[in-house]
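First, the structure itself, so that you have it in front of you.
A protein chain is absent from this complex, but the other protein chains hold their places.
A, B and C label the chains in the order they appear, each numbered from 1.
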């Protein structure tokens, strides 16, 4: 087993990985950019080293700096997490050169499966059905137009190197193509350092269902079952669950077999995810392979009882997958919501800043994977993912009830979060019935939102609270305040002054 | 199903119950004494009502006040939690009179099984082996002496109404009897309002193993398997786990059958626990029945996947236990540590006070049931239980690793906690091998404690941290400090002044 | 003390009169002229627990940059304006129409990655004006009125702060 693992990431996933290291008795080494010195992963790691300025291109994406830390700290393995360099074959190559074990697939398997276009080619050869589209990156607008004439609109532009909804644009009209191509390409360049995009047919109202696989270096490949991730906003998953509400044991077997076949064909090792779209006829189409740990891996952990990060480490260390895992049966239902620092009332604009206070939920069936704490400042430079709130229950119904309950307990002040979005989604009858698809949420958000029915008491309490808070502020600001009666005059003048500065209303 | 449940308790268990209510869509009504106005259960409940001064005899033990709140708030059911009135038959009687459903057994079943002496009588009649001792409360010292001559020393004095290690004393020498009798009786009187004690043979190095049962009002009684609670300090459980490391499927079946037999004989309904001692030959002896939810119920929940509080509510509402639960199979291993506000370096003296800061662990396999938050003042008037930290893992080994990892993340300042005790226990080879018994921890604490081997770096960091903290304090206190160089002179004088006030050393 | 409180949320705007009298640690409270049974304590800075006729509510208050208060309850958020009654001048939230010159401001700190319009160009309400990247997401900033781009104050590649003016639409 390894002695010391370099965690080439930040935020909640770095914390997740160092927890696994600690449970295995392996030392964890964190890296941090200038704005991450106070981040939770630095606080909790055994060791931590600076790797440069905030911009990820100057820090978390710098393979040379990571290798430098690995050498300096004497690491014998490296875990890439997700995002940043996790799907860049240059990282496992650099690790091999430095004699550091990369916890993930080989560079060759990454190239064979991870690149969206190569993955599609391999799927075709492995008899795994895939969505009609290009097999190669698009180089010119003319090329894209020619393809669209072939397969018809709508189409989806996607980053070759991408994931997480970035560098992705739907094209409904030919006139939108140029702008979409430019946007997708530039976002891909900024996010992954690779601006190439490809194009595929955009299925209408499909469901996103993915298969988690594990493959050891002794030829065993197993499927751990599916996750449904159809609730997406602008192609970004926001809720994931296992099992999928639409799943039948027959379909699960077929999709699992297809995923295992594809992984075998690509010589894949370690944890990976094969993403599919499923249509109304329960026909499934290969989408892409994520050659790394997924953000949503906890839902699989909660229903299987397995620790995927520990299994990744064991596989990288050359251990065999015990046969028992091939027959693992899921228990109950798990669901994850991704809490982001963004403002759902204001077009989901990001909301970095200082967390002034927070109350995190806990109790039966609740797991929180996060990289934040009270008093920490969420930087502007990275993903707005704050926390993954994961609920487990005996049934989908109980799981939803627990998520709702824990979202009611969850409070953060100082920054905005999208918690209210989940409160809304979890109350939607369609969601509760499991009738979801990949554009369901975007359509929901276009409908007029009726505010949750609130008893009058809650609004009365807000009015009273606001007045009392103001009275307390006035009293605190006024030096002669403690007796109460004299405080009104100065506070009135303060209010006047403040009111005059307010020159716009929201 | 019920519409509104009165939670006749406080602290973590009140929070646990109100969470179950919320998940079921039932309104929760909290009660609070004067010192509990800011407690978490009051903040999280749907409604909350004051019931008097801090002393529990004037608040949480006042049935009249509880019934008054139930009437005022229109509650149709009452959950007693554990402790306080949970095992007092007067409470279900008062509920019946007020037309409020009591979530627990009938007053008659409580009397038949809950009283330690009546329980022993019933066990004898139900062919359940029990520890030699009295069947009735002891009234005089002479009576006790006569019994001791019969069964021999050592013996254990126990409160008839008791639980949680209170009102309990071991007697090793006849000369200690008088003081032990007085202490046990007075503690029992203070804790339960009932000073009666009884006496039983004190087994040497037995293990404490208890069976969780559920019984509906349609005659079905099921065992949910065992919990081992042998790690105790002064008869107070501090670590509980499921399954028991000593358990065999044969013994589990025998103990489960005995527990079900006893519950049936007592006409028991709702959740209950039958406690046994198990000796080195795997012979088991009935100890007592706890006619309520146990503090340690989460370990059973984690391995069975069941929500015991929701099941209690369903049973009280007249629902049938589905047959499937009878065949439930535990998965993995769960362990709970009880974090108390007490100082393990200072004879475990209680440590109430304000929680200045805290960091609560989370992540895979971790559940935290608690009633505290940063900024809250732990009152001096109740149990020092702050939080129950519960870990689940695929194996006992993984569970212990997760507990250790989460205890390293857990920090509290402002008050002392016994977290360091668990760090010590979880590192003990005997504990890791599962070689524990009910006096194991008390014996461990008598051994000289070698401090955990700490790398020098950690001590260096403490020295540097202390100096920098002091320098920052000096700088903040000195009005001319911001330039740095001039701050030494005033700070030196401040230090001098402070040093002269320090007239004793610890 | 007598306060006018105006609460605004997507569901609408409501006005309340709150009269407060402090006696020791307790507040005596009248809401819209009616005394209410309320017990109010400060749980943490800017967090109040209110028991109102027995119902347990928690209110978190933050002052936003425009001087108004944001009030968070368990499930909802309000914008509140609290004024001492004697300074009440009939001004109401949400009564100012999107008329005249409109200032377009950055909703968060970030980098302008694309400017979609030119000075002098005609724009529709809701039309994209620029794209600001923050937290790895590209966010389109839209016009709040139909009119003409009077002035563009930023260019591509420029870093902007939250609330910084990006353009004027007239």
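Things to note:
The definition used in the following text is that a contact is a pair of C-beta atoms (placed from the backbone, for glycine too) under 8 Å apart; a residue touches a chain by one contact, two chains touch by 3 or more.
All values reported here derive from a predicted model rather than from experimental measurement.
The shown chains contacted by the absent chain are A, B, with contact judged over the whole complex. When the whole complex is considered, the residue among A:46, A:76, A:279 or A:408 that touches the unshown chain is A:46. Touch with the chain omitted from the figure is made, among B:150, B:172, B:186 or B:395, by B:186.
Listed residues B:50, B:92, B:298 or B:384: the one in touch with the omitted chain is B:384. Considering the whole complex, the residue from B:132, B:154 or B:414 that touches the absent chain is B:414.
Residue-level contact of subunit A with the missing chain is found at 29-30, 37-38, 42-50, 72-73, 374-375. Mapped onto subunit B, contacts with the missing chain fall at residues 166, 183, 186-187, 190-191, 341-343, 345-347, 349-352, 356-357, 380-384, 408, 411, 413-414, 420, 423, 449-452, 454-455, 457-472, 474, 484, 487-488, 491-492, 495-496, 498-499, 501-502, 504-506.
Everything below uses one rule, namely that only the chains that are shown with their structure count from here on.
Judged by the touch criterion defined above, the protein chains are all mutually in contact, each touching every other. Chain A has its Cα centroid nearest to the centroid of all protein Cα atoms in the structure. Relative to subunit C, the most remote chain by averaged C-alpha coordinates is B. Centre-to-centre spacing of subunit A and subunit C amounts to 29 Å, using the average Cα coordinate of each chain. In subunit A, the positions touching at least two other chains are 408.
Within subunit C, contacts with two or more other chains are made by residues 44, 55, 58.
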